[in-house]
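Just passing along the structure, written as structure tokens.
What you see is the complex with one protein chain gone and the rest in place.
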Amino acid sequence: MGLAIQHLLGLEGISEEDITTILDTAERFHEVLQRDIKQVPTLRGKTVVNLFYESSTRTRISFELAEKRLSASPINFSATTSSVNKGETLRDTIRNIEAMKIDMVVVRHHAAGVPHFLTQCTDAVIINAGDGFHEHPTQALLDMMSIRRHFGRLRGLRVAIVGDILHSRVARSNAWGMRTMGVKLTLCGPPTLLPQHSEALGAKITDNLEEAARETDVLMLLRLQMERQQSGLFPAVREYRSRYGIDLEKMRMLPEHAIIMHPGPVNRGIELASNVADGPRSIILDQVTNGVAVRMAVLYLLGGGDNA
Amino acid sequence: MGLAIQHLLGLEGISEEDITTILDTAERFHEVLQRDIKQVPTLRGKTVVNLFYESSTRTRISFELAEKRLSASPINFSATTSSVNKGETLRDTIRNIEAMKIDMVVVRHHAAGVPHFLTQCTDAVIINAGDGFHEHPTQALLDMMSIRRHFGRLRGLRVAIVGDILHSRVARSNAWGMRTMGVKLTLCGPPTLLPQHSEALGAKITDNLEEAARETDVLMLLRLQMERQQSGLFPAVREYRSRYGIDLEKMRMLPEHAIIMHPGPVNRGIELASNVADGPRSIILDQVTNGVAVRMAVLYLLGGGDNA
Partner (left out) sequence: MGLAIQHLLGLEGISEEDITTILDTAERFHEVLQRDIKQVPTLRGKTVVNLFYESSTRTRISFELAEKRLSASPINFSATTSSVNKGETLRDTIRNIEAMKIDMVVVRHHAAGVPHFLTQCTDAVIINAGDGFHEHPTQALLDMMSIRRHFGRLRGLRVAIVGDILHSRVARSNAWGMRTMGVKLTLCGPPTLLPQHSEALGAKITDNLEEAARETDVLMLLRLQMERQQSGLFPAVREYRSRYGIDLEKMRMLPEHAIIMHPGPVNRGIELASNVADGPRSIILDQVTNGVAVRMAVLYLLGGGDNA
């Protein structure tokens, strides 16, 4: 029932068995979340450091909740209040954390590869909560869990991800994970925001929204990073919305059974109209719930907890 | 033994029975606070988010202590470290929090009405920790608890609140609560800082400190918000102190049995001289202790905990 992996650095290279084990375990924790008392004692006495070098409310709270519901002790460490100011290197930080006998580290960092680097400095379990443009594996796991809960399976489903694919760690983690799980993936966005070489990701690439949408089972919109507009790669927001933003009109492109997803927070009126984001075909809030369950599963399976 | 209310948004409209139940329950928790081990297991497994859009040390710590002493799991969320930066709407924030299966939300916000708005977006229990110039109900509850502990009753007592009444959510919550509990209230301050229409609050209004003080049982001073001086409504600090600041000299206006209260933090030497704030007739520190007990009572009664 354990995992082949010892850390969760990304979904690239993770086996179908490991992903299935995580999703199945998350289902059990999903049941726990429906109870009146949502806490289980499985990680009592274990310490988890949440090491966030990028600000993030949702992901940090989701992990902190997952940790507390497993009875672990979270310690929050954010870059703004840290020895980062004193010029301490990342390696010194992690070796100090290890010396304090910490069991697990959840890390978010603006540089790709930091979680992998940390595994070389410490024996603590490392969980990637987002590293640069590289991976955000728990997001992709919660996305796959949400799709599997809705359709009852993953294999053979068609998923389209729309937005700034080039800079999206969410898209990358989903691409790796979904390929492994037998999902047919299409990545769609403005030509300047699409990867040049997509074969490695095993996905179809298009800048045509209709082509991506018309036969898909899932349409996942990415958040438009407004701050990236100055880069020159980016079309005007108005143009982006008119070509790739989903409103009720554009929803007609989709098959009737297709659902809408978004990792949040949504730019309402840009990538998604409010009546679509809040509409009956959106499972955005289920994704949030499933995020806590998936993070509990990952912490539990990697943290060597007792039976749930 | 439950409450008629499901949320604590303000004291306007709350029944005498509910206020009495909260104060009686707070008395039981006050006993717990005298013990060596101050923790009870009543809210074990419940998650409370402290959602503070205005900085506040005392109120936030008081709530966090109350939550921990009931064995609930607090998650702290402050605006400066939040997705607020990402332009997320309040409604999205609360719906996400709800999707994470959180039981209760303690919210402080600079805009009046936010706690009420949140009840329309979520099934979680909402507790108002201060909203704009509207209400700060747990402060008024702790004030009434402190008065009741001192005098043994509330009905028939005379209370005078002195300061910037117009902008004080503390004064407003006390006005609603004290009217319900049969307290005779006088609101006193510079004419520009008094409400125009006071009948709704059921209180007597005066700009004459001596009139407010000479027959009162309780004199409650409000904190002078220095940052509001630029508004033009405000007298000079020196003038304010000479007319409304309480020192030993002005204490002679009060009946001998009358007590001094203040919601803190005190501007020493402005609204209260140090030897009055720290003197034998001040119950300011009792208010702080009672604040934890009242918040435990509110969390307990609304959170559906087991018997205390």
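Chains: A and B, in written order; residue numbering restarts at 1 for each.
As a convention for this text, contacts are C-beta pairs under 8 Å (C-beta built on N, C-alpha and C of every residue); 3 or more make two chains touch, one makes a residue touch a chain.
No experiment lies behind these values; they were computed from the predicted model shown.
Chemist: Could you tell which one of B:D18, B:E64 or B:E271 touches the chain left off the display?
Modeler: Of the candidates B:D18, B:E64 or B:E271, B:E64 is in touch with the missing chain.
Chemist: Please identify which residue in A:G45, A:G152 or A:P280 touches the non-displayed chain.
Modeler: A:G45
Chemist: Under the stated touch rule, tell me which residues of subunit B contact the chain that is not displayed.
Modeler: Residues 33-34, 36-39, 55-58, 61-62, 64-65, 68-69, 78, 80, 226, 264-268, 285-286, 288-289, 291-292 of subunit B touch the chain that is not shown.
Chemist: List every residue of subunit A that touches the chain not included in the displayed model.
Modeler: 44-47, 49, 73, 75, 77, 81-83, 85-89, 92-93, 95-102
By our rule, only the chains that are shown with their structure count from here on.
Chemist: Between subunit A and subunit B, what distance separates the C-alpha centroids? Give it in angstrom.
Modeler: About 40 Å, centre to centre.
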